[in-house]
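Written out below as structure tokens is the structure these notes cover.
Removed: one protein chain of the complex. Kept in place: all other protein chains.
Each chain gets a letter, A, B and C, in the order it is written, and its residues are counted from 1.
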Amino acid sequence: MAEQPAVQINNISETDIEDAIADVARRCSNAGRWGAGDVLGTLNHLDESKRVEGARLVRRGRSFSLAQLFDAEGPQRGWRKRVNPVHTMLSSGLDAEFGPAEFPHGFAGADDVVFMPLQCSTQWDGLGHIFDHGRAYNDRPASQVVTSGGDRVTGIETVRDLIAGRGVLLDVGRALGEDGELPDGFAITTEHLRLTAASQGLSSRVGTGDLVLVRTGQLARARRDGWGEYAGGAAPGLSFSTADWLHSSEIAGIATDTWGFEVRPNEFPGSFQPLHQVAIPHIGLFIGEMWDLDALAADCAEDGVYEFWLTAAPLPVTGAVGSPVNPIAVK
Amino acid sequence: MAEQPAVQINNISETDIEDAIADVARRCSNAGRWGAGDVLGTLNHLDESKRVEGARLVRRGRSFSLAQLFDAEGPQRGWRKRVNPVHTMLSSGLDAEFGPAEFPHGFAGADDVVFMPLQCSTQWDGLGHIFDHGRAYNDRPASQVVTSGGDRVTGIETVRDLIAGRGVLLDVGRALGEDGELPDGFAITTEHLRLTAASQGLSSRVGTGDLVLVRTGQLARARRDGWGEYAGGAAPGLSFSTADWLHSSEIAGIATDTWGFEVRPNEFPGSFQPLHQVAIPHIGLFIGEMWDLDALAADCAEDGVYEFWLTAAPLPVTGAVGSPVNPIAVK
Amino acid sequence: MAEQPAVQINNISETDIEDAIADVARRCSNAGRWGAGDVLGTLNHLDESKRVEGARLVRRGRSFSLAQLFDAEGPQRGWRKRVNPVHTMLSSGLDAEFGPAEFPHGFAGADDVVFMPLQCSTQWDGLGHIFDHGRAYNDRPASQVVTSGGDRVTGIETVRDLIAGRGVLLDVGRALGEDGELPDGFAITTEHLRLTAASQGLSSRVGTGDLVLVRTGQLARARRDGWGEYAGGAAPGLSFSTADWLHSSEIAGIATDTWGFEVRPNEFPGSFQPLHQVAIPHIGLFIGEMWDLDALAADCAEDGVYEFWLTAAPLPVTGAVGSPVNPIAVK
Partner (left out) sequence: MAEQPAVQINNISETDIEDAIADVARRCSNAGRWGAGDVLGTLNHLDESKRVEGARLVRRGRSFSLAQLFDAEGPQRGWRKRVNPVHTMLSSGLDAEFGPAEFPHGFAGADDVVFMPLQCSTQWDGLGHIFDHGRAYNDRPASQVVTSGGDRVTGIETVRDLIAGRGVLLDVGRALGEDGELPDGFAITTEHLRLTAASQGLSSRVGTGDLVLVRTGQLARARRDGWGEYAGGAAPGLSFSTADWLHSSEIAGIATDTWGFEVRPNEFPGSFQPLHQVAIPHIGLFIGEMWDLDALAADCAEDGVYEFWLTAAPLPVTGAVGSPVNPIAVK
């Protein structure tokens, strides 16, 4: 197994961290690549031919939801006002059966509302979600992208029709972990991804325009042991050192079964989500978090096929910097 | 063109209306058809072979979002507390660029929350959304299905992985309307649907397990003229007389570009959504409302192909009786 | 110090508990006392003369807010969807200073929204908050009082103009506790209340129409040690045995500095808030929870005056079964 890059980057100063991030950001930047007005980022890699290729992967017609429940008993603990969704009824079956009639001829209905942070459960990060030194994707000043009124440039609604294509599962938990799970703090390197793909076989090749799902197994652990610090605590996840691969592979998007995509604690001491700082504002990469990959992974392990047709359509809340999503994989 | 059933059912009493609904409900009931424990209703018709068939319809790889925006300027007017979505930022690009630093090494993020009725924009009605005389789908007492805690039996999360298959557009607005639009109050009968399918050609056949989209053109009108009374006012929509076809056709789901699916004002004088009262609790039919079918319809008109792969995955808010959705059609 | 009633009621069955509650409820019931249509409960005790008496207690003009902050970092832990308030900005000073101008001549504004459970912080319980065997205050069927549409009979708005009168602080924490704090699980009996009043002197007499504030000191402890299980965990509070006094004293309302008013764990093994079950639906008593009595208590200890003018006006959210409140005491 490859060495942990954490070993290499342990004793550096805040300035060193900023330099390290800036170096990688420079190498990986897609700013200007698709024009000054671009709002799609890596979804530019996902073209129509890729969708035709993806749809051909439907062989048995079995579909999988990759969403966690949006539930009051979810993992959120109120950090930065991120609470779990609060779902309440405007009317219920009890009103229909025992309450005063509100409609004629025996008609009655139940309605409901929800209050939720858009990052509370299974989600896409939009391109306006993360900034580097006040700059957003495509070298835009953050203040000209996301105001209190929302993301006026790269709001999630701008990509509402695009995220359907070939999906590939890299089940690193199963390939390299114990009982299908990587330990918290495990930094997944490019080499780990390569080894996983190799162990899974030909259907796992990753190329331009693919939507890559990386399973760490942490969600399975949380499901068994309780949420604990799933939301923001220690977790397996991608190493900062994968930034170059995230860029050069030309994938359209990537998602994990963890809260924060990257390994936590982050590899630079005292840092916070440095890979996000490169991936979103510089690569323009669509990152999914808190996806539930377990049922799909079990099926892939059984039939040995790790590619599938994936539709992960964000809810087009105007100006949102992220979006709840119920991704559907079909094999 | 077939006669308007509205003509036939104009002068009847409340009791007559109840009897008429009860008659149709009896004829169309799927209660018990898939077992006493069934929670899927007409999604039982959508099996894996149907998904294989649907995926084969992806030829060009062009994708269409069929969602309206979830927007503060949406059509809702507060009826029964249905407001438009309120999306607010927990932090913005202005904070990132000009506010106090909250994270190290130049990292900053924008987060957001939303408050919304689950029926505020493009949506699926769940099986717990409508009751007939206090009974829910599969002849369950409404009170044992939907309490203040939500839908404990048929919550939308129970179908979160299923709604992907063959979609068919019946563009009644284009086939029978003027400039692509049916007038408000136009009741679409089974005969209208048949005529539309016939005019569209072979790709429009509808059968077991299909997801049918009925375009009236009302949304195009609202887009041009302003929302007005789009939310609950007069609208074209399905005639009560289509109930038998909705049942016998064995479709898996059906959606329109209108607020309320059925024609409004409803055909029985003084009635309220009688077709819902049959379709949801008796047929167990999944009904979509406020879908945006215009871009897809324009494409279908151009290439003459009215069938496609459709993924319309509800957001799995636990216990929800409906769900916002961003349906994705791919041709 | 009086014995703990907990000692006496330790080994009883569920039926015994129901009997015990029913016995006390019968003795203390105010059902019918103010007519079949009454919605005011013990606020009937607070008449205009009481307000004149209360206002005369203003001697120095010093005012105290008895509200905790309504804050994202509050004590709530999500139990039964009770989250802390989520306050977000619709626009901010950053938009005003650095964002696009939205108004002419240099005008700019900041607006905000809040989502909160009405019981999330300092609050009044309304009369529709608690039921006994499906019955609400004044022997009404619960279902005819509070539907999904809210409390149609005793909604908090019905008392929006009434809660201003003579307040009395009983600082049991200071009188009987250690360093001003009672330990968690301490059941305050009528005798404890009597001893406290006696130790405080003449200004502490309690009579018809008074608003009584009972300080346990638990909030001071939480402020020092962190919230921990303040919301629903162990706490000092009123003994079930005080029910008779709550009734016979003819007080208009009572509030504590704890989450749940009553001692917790509750005195009957396996029970849940039995004193509420008597006090709200039977006595019709207005109960305040999570009040911050510390600054007022320090002042009372200093000047020896434990009575004051108290205004505790609930926010008239139509149909609410409780209400956030910022009570103001003036001495």
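Note that a residue touches a chain if its C-beta (ideal position, glycine included) is under 8 Å from a C-beta of that chain, and two chains touch if they have at least 3 such contacts.
As the structure is a computational prediction, the values presented were derived from the model and not from experiment.
J.: Quick one: say which of C:Phe115, C:Tyr230 or C:Tyr306 touches the chain that got left out.
T.: Of the listed residues, the one touching the omitted chain is C:Phe115.
J.: Just one of A:Ile17, A:Leu46, A:Met89 or A:Ala197 touches the chain that is missing; which is it?
T.: Residue touching the absent chain, from the options given: A:Met89.
J.: What does the interface between chain B and the hidden chain look like in terms of residue numbers?
T.: Touching the chain left out of view, chain B contributes residues 72-73, 78, 81, 83-84, 86-92, 94-95, 98-100, 115, 143, 147-149.
J.: Counting contacts across the full complex, list the positions on chain A that touch the omitted chain.
T.: Residues 86, 88-90, 92, 94-95, 97-99, 113, 115, 148 of chain A touch the chain that is not shown.
J.: Determine and list the chain C residues touching the chain excluded from the picture.
T.: Within chain C, the residues that touch the unshown chain are 14, 17-18, 21, 47-52, 54-56, 58-65, 67-72, 80-82, 85, 87-94, 96-98, 103-119, 128-134, 136, 141-151, 157, 160-164, 268, 270-274, 276-277, 309, 311, 313-322, 324-328, 330.
The criterion applied here is as follows: only the chains that are shown with their structure count from here on.
J.: With chain centres taken as the means of their Cα atoms, state the distance from chain B to chain C in Å.
T.: 46
J.: How many angstrom lie between the centres of chain A and chain B, each centre taken as the mean Cα position?
T.: Computed from C-alpha means, the inter-chain centre distance equals 28 Å.
J.: Counting only residues that touch at least two other chains, what does the list for chain A look like?
T.: Residue numbers touching two or more other chains: 72, 81, 87-92, 94, 98, 115, 143, 147-149.
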